[in-house]
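A single protein chain has been removed from this complex, and every other one stays in its place.
And then chain A:
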Amino acid sequence: MKHAWWKLLGILLLLYSIIMGILGPVPALPIVHETIRNVYFHVPMWFAMFTLYSISVIYSIKYLSTSNPQDDLVAVESVNVGIVFCIFGLLSGMLWANFTWGDPWPNDPKLNGSAIATLMYLAYLVLRNALEEEQKRAKISAVYNVFAFPIMIVLMYILPKTTDSLHPGAGGNSGFGQFDLDGSMKAVLYPASLGWILIGIWLMTLRYRIRRLEYKHYAAVE
């Protein structure tokens, strides 16, 4: 518990985002009305997912240069937790879209892009389970991960910006920052994002530590 300060920080930031996210001032906009507050909870899911996938690809590259099995474990657990945040992001987005865009899954490039990216990362987990031999599995999945990461960025963050999208900041839609004259929404969104990123990393380290215990246990048994 010596190095727990960042875990506590994550919890405090999220507490702040829950309280200020509901009680704080928001711009009055047509159609979205109070649901604009979903920005504080839906968007950080994607920030957390992106951070975890980034950690994963860093550790995959690290594995390829060191061949340390623990790096491979960090990479796979980052993807595991990242996918959970991705699913939360998709579900919260569908719920929100149903009430503001009138359809849980409008044919929006950002939605379709993130769906394909999710399938790509699920394929990463399937690929791992299909390979028996430990070193081969770690190496092949690390290479796969290095390719999947840039494709995920293109699908989710670059392509939607080049075409028409219902999401802000694309196809002539303005980002929410334009309505947000005093920065009051940023004062909640950024702490909330950092909080969820920290909680995501915390969950990843918990899963990684369990995995490492298992790994050492089986190594000792054999």
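In this section, a residue touches a chain if its C-beta (ideal position, glycine included) is under 8 Å from a C-beta of that chain, and two chains touch if they have at least 3 such contacts; residues count from 1.
One rule holds for everything that comes next: contacts and distances are computed from a predicted model.
J.: Refer to UniProt and select, among "ABC transmembrane type-1 domain-containing protein", "2Fe-2S iron-sulfur cluster binding domain-containing protein", "Mov34/MPN/PAD-1 family protein" or "CcmD family protein", the name of the complex member that is left out.
T.: From the choices "ABC transmembrane type-1 domain-containing protein", "2Fe-2S iron-sulfur cluster binding domain-containing protein", "Mov34/MPN/PAD-1 family protein" or "CcmD family protein", the unshown chain carries the UniProt name "CcmD family protein".
J.: Against the chain that's been left off, what residues of chain A make contact? List them.
T.: 1, 4, 7, 11, 14-15, 18-19, 22-23, 26, 28-30, 33-34, 202-203, 206, 209-210, 213, 216-217
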